[in-house]
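Reviewing the structure listed below.
The complex is shown incomplete by one protein chain, all other protein chains being positioned as in the whole.
For clarity, chains are labelled A, B and C in written order, and residue numbers in each chain start from 1.
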Amino acid sequence: MISFYNDYNELAHPQILEDLMKLQDQINVGYGNDQHVLNAIEYVKKHIGRNDVDVHFIHGGTITNVIGLKTMLQSYEGVISCDTGHIIGHENGAIEAVGHQIVQVPNVNGKLTVENIKKALEAHSKEYSVKLKVVYISNATEFGTVYKKHELEAIHNFCKENDLYIYMDGARMATAMSSDYNDMTLNDIAKYCDVFTIGGTKNGMLMGEALVITNPEFSKGIRRTIKQRGALLAKGYLLGIQFETMFKENLYFELSDTAIEMAKYLRDKLNEMGIRLAFEQESNLVFPILSEDLAHDLASDFMFEIMDKVAENSRITRFVTRYSTTKEDIDALARKIEDFSRKRS
Amino acid sequence: MISFYNDYNELAHPQILEDLMKLQDQINVGYGNDQHVLNAIEYVKKHIGRNDVDVHFIHGGTITNVIGLKTMLQSYEGVISCDTGHIIGHENGAIEAVGHQIVQVPNVNGKLTVENIKKALEAHSKEYSVKLKVVYISNATEFGTVYKKHELEAIHNFCKENDLYIYMDGARMATAMSSDYNDMTLNDIAKYCDVFTIGGTKNGMLMGEALVITNPEFSKGIRRTIKQRGALLAKGYLLGIQFETMFKENLYFELSDTAIEMAKYLRDKLNEMGIRLAFEQESNLVFPILSEDLAHDLASDFMFEIMDKVAENSRITRFVTRYSTTKEDIDALARKIEDFSRKRS
Amino acid sequence: MISFYNDYNELAHPQILEDLMKLQDQINVGYGNDQHVLNAIEYVKKHIGRNDVDVHFIHGGTITNVIGLKTMLQSYEGVISCDTGHIIGHENGAIEAVGHQIVQVPNVNGKLTVENIKKALEAHSKEYSVKLKVVYISNATEFGTVYKKHELEAIHNFCKENDLYIYMDGARMATAMSSDYNDMTLNDIAKYCDVFTIGGTKNGMLMGEALVITNPEFSKGIRRTIKQRGALLAKGYLLGIQFETMFKENLYFELSDTAIEMAKYLRDKLNEMGIRLAFEQESNLVFPILSEDLAHDLASDFMFEIMDKVAENSRITRFVTRYSTTKEDIDALARKIEDFSRKRS
Partner (left out) sequence: MISFYNDYNELAHPQILEDLMKLQDQINVGYGNDQHVLNAIEYVKKHIGRNDVDVHFIHGGTITNVIGLKTMLQSYEGVISCDTGHIIGHENGAIEAVGHQIVQVPNVNGKLTVENIKKALEAHSKEYSVKLKVVYISNATEFGTVYKKHELEAIHNFCKENDLYIYMDGARMATAMSSDYNDMTLNDIAKYCDVFTIGGTKNGMLMGEALVITNPEFSKGIRRTIKQRGALLAKGYLLGIQFETMFKENLYFELSDTAIEMAKYLRDKLNEMGIRLAFEQESNLVFPILSEDLAHDLASDFMFEIMDKVAENSRITRFVTRYSTTKEDIDALARKIEDFSRKRS
């Protein structure tokens, strides 16, 4: 069984486990005050190209979103997200559980647009509406699309004019940055976003996200918030060591480069076979539209997600590539598709 | 520098990292639905000696307490804890942050007593008080003391008569069970507690606590609660594999047996040198009362915690032993103390 | 200045203040345990025609919704509402502030439909979505429309089959019941809804809503919840006396009958003058579509709400009638409209 199901179905890249093994007996102080965390913070800052940002390592994506948004919001304030935002339908109401309304607007290709943010603001101008304060976006998005610099800049400018702040969920920041469609650096992201995350779980780490705060206002009390929400690991160095491994040199982006390489290889193979994609391949998520029969046939040898019906006997499917995906995996998939077609014709 | 500072200042027992390394490329489904989690649940159940309990693995102690108590409480209900309870002073108001009042009563040797629970109930009998629903206890306690069977049974009986439920925080369940003072099995714990935890972080795991629910009422919606509070790891098998390693055979208790062995060795050494303990050594926490001068002297070679002043120039200190503590570590400590005494006399 | 702005811009019906005056010196126990509250509960039950319901009086609409929904929801559960639901855009995120996500679906004429509830359920079938538990509807709706028995029955049946519960926000229950379009009694409402409210604020009381719980499951801890959310009035008899006045005989519905009478008179006048309504007049909210010039002209003598633009120079407006609205008020409005038309032609 070959998996294209997601980017978190293996423990970790071998280098991660090797480095942990080397350090298994080392004595470290608790709660993220150890040297590995301090080093890793420096490495991440170097990759961002700025020293004046505040970096914290947290074990998972949902809790990082909760903490990142919580630190930006007063109790009476809310969030704008497009309807496909991960925080809306995939986190079990985690943001509402800590007290905040999310106002949703239609997505455009998985993205939030200035026009839709504006509409949300206008519809919530009255005192009895929630006060909108933070714009939530993901990069890459749930559809694997990637923000262009001019798009993010436009959102940023609109937000500054309207007393709004930007939170970017970077659970898939790695593949967003490695995307051929990307025209931004982490430095650009830091310039335009008040808070953003750099996801490790979906790019070869056991677990771990970096929460990066560029607006010092939102650093106030942040360690208390992390602790209070149950996210201050006793063995913080478990995260510190992994982020060291990833960001000391360039391993983090080497892995996502591979994932992107494989996504393009898969896209090309699908193109060759005349299979249409539901969305442009921009990052490591590929959405072929398959007949239900084909999807069913493939499912015996490959793991992938079968999503919405788009026509009679026709489904959007999701194939995810990752650092460990190989051309052989994709070739095997292509062969299986060809076999299916041959039998049918 | 030799550490007696805490039981979470090394990554993990070598077996843990070896097992992770072996499985680093294995494909597993996400969110704790994998085979390792399923196996580990079976192993834990076998150790408890009951099949009708509900087991979940969560990454840290604070969040496990939040989830365990949250699932037991309606929004208008509260918790009774003794004043030294970890949830009161060590978790940044995490329980209150999810909406629940904790009513505190004086501890007796780090423990909660029936008499004090009764007083709390009487003081909160009016409708305008919080409705008390759950009794929170720790085993071992913050003072390293261990509940005796008759004590827990008495609390259990009182609770049943008074519509109260018991949550036992077992962050240090391993050393509690290995204690010479302990007269209970995990099966007893399961018999007396509605929900309890079995801590891994403080006993050789990278991180991880087992949440055990014996009262089916409190299993309702539990996975939703775990997800909503940001504690459903994408790579749930990271916890599953570690709990397999620990509970497949008996490694979990072998490690705590060593920790207890070392605590007793330390206690005996201190006794020999005429150093008094603030509390009986029952588990892996040893609290020698040291002169401030001696404490200061030791601090150059040993990590340990300096706590409350008990007299002029006299402090309670806390030394924690663990699976990796050696007799050599303790002998070195003893020599240093002896050297100090010699110089002074 | 004649007001059609809302149904809460006068203190109270004269009978309310007279009855309060009569009782101003009477000694009553606090917190809603007095005889007036007990009497009023009996009167309300008699109007519902059932003795097995649980009735509580609360000071305002938003907090009644918060308490009513809170008592129905576990912390990991959410609400379905149509997009025009009062709890979504008019209560400042009050439901999210106590921890619950609201999933919104498109309204049909201000109402929720079985089809849309079904879609919401299907879109939230995964474990990582919020667990949907309660269906929120208003009667009358924000558009003044009124649920028909077969509509509510269909929702009820769908809910029973799908483990969902119904909360009906009856802030305008009075005018819903008095509507010509209504084919239900309070007894029907009680039969189909697990929890509903009977609003006083918008029908002649100083303030006050009755929270009616028909599903005993949701009565558990309800007084604690009311107290904890700051809604247990010290002088509960202030609400008890008013509900006595309203429900001892039939004053409550006499007032809404007048409001409906006036709404129909207004509708007919507008019809005669060829002014189109945005929604059918079903209760006491009338939504004429006016040219912006006319609206502006009327605003000098009349209070009403100017809402969405529907075409160039054309707006939906909202006129609200109430127990104190008179034919003279409406005739004056009609004259002003006619004058405007004459001048223009």
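We take it that a residue touches a chain if its C-beta (ideal position, glycine included) is under 8 Å from a C-beta of that chain, and two chains touch if they have at least 3 such contacts.
In this text, all values refer to a predicted model and were calculated from it rather than measured experimentally.
Visitor: With respect to the chain omitted from the figure, which of B:Ile2, B:Ile27 or B:Ala97 is a touching residue?
Guide: Looking across B:Ile2, B:Ile27 or B:Ala97, the contact with the absent chain belongs to B:Ala97.
Visitor: With the missing chain put back, one of A:Thr225, A:Thr245, A:Thr258 or A:Asn284 would touch it. Which one?
Guide: The single option touching the absent chain is A:Thr225.
Visitor: Going by the contact rule already stated, which one of C:Lys191, C:Lys227 or C:Lys264 would touch the omitted chain in the full complex?
Guide: Per the contact definition at the top, the residue touching the missing chain is C:Lys227.
Visitor: Under the stated touch rule, tell me which residues of chain C contact the chain that is not displayed.
Guide: Considering the whole complex, chain C reaches the absent chain at 1, 3, 5-6, 8-12, 14, 17-18, 20-21, 23-30, 59-64, 66, 91-94, 97, 201-202, 206-207, 224, 227-235, 237-238, 241, 303, 324.
Visitor: Residue-wise, where is chain B in contact with the chain that is not depicted?
Guide: 75-76, 78, 89-93, 96-102, 123-124, 127-131
Visitor: In the complete complex, the non-displayed chain touches which residues of chain A?
Guide: 31, 70, 74-77, 98-99, 127-128, 130-131, 220-221, 223-225, 227-228, 232
Criterion: only the chains that are shown with their structure count from here on.
Visitor: Averaging each chain's C-alpha atoms to get its centre, pick out the one most distant from chain A.
Guide: C
Visitor: Which chain has the mean of its C-alpha atoms lying nearest to the mean of all protein C-alpha atoms shown?
Guide: Chain A is the most central one.
Visitor: Chain A to chain C: how many Å between their CA centres?
Guide: Spacing between the chain centres: roughly 42 Å.
Visitor: How big is the gap, in whole Å, between where the Cα atoms of chain A centre and where those of chain B centre?
Guide: The computed centroid separation for chain A versus chain B comes out at 34 Å.
Visitor: Just how far, in Å, is the C-alpha centre of chain C from the one of chain B?
Guide: 51
Visitor: Can you list the chain C residues in contact with two or more other chains?
Guide: 75-76, 98-99, 127-128, 130-131, in rising order.
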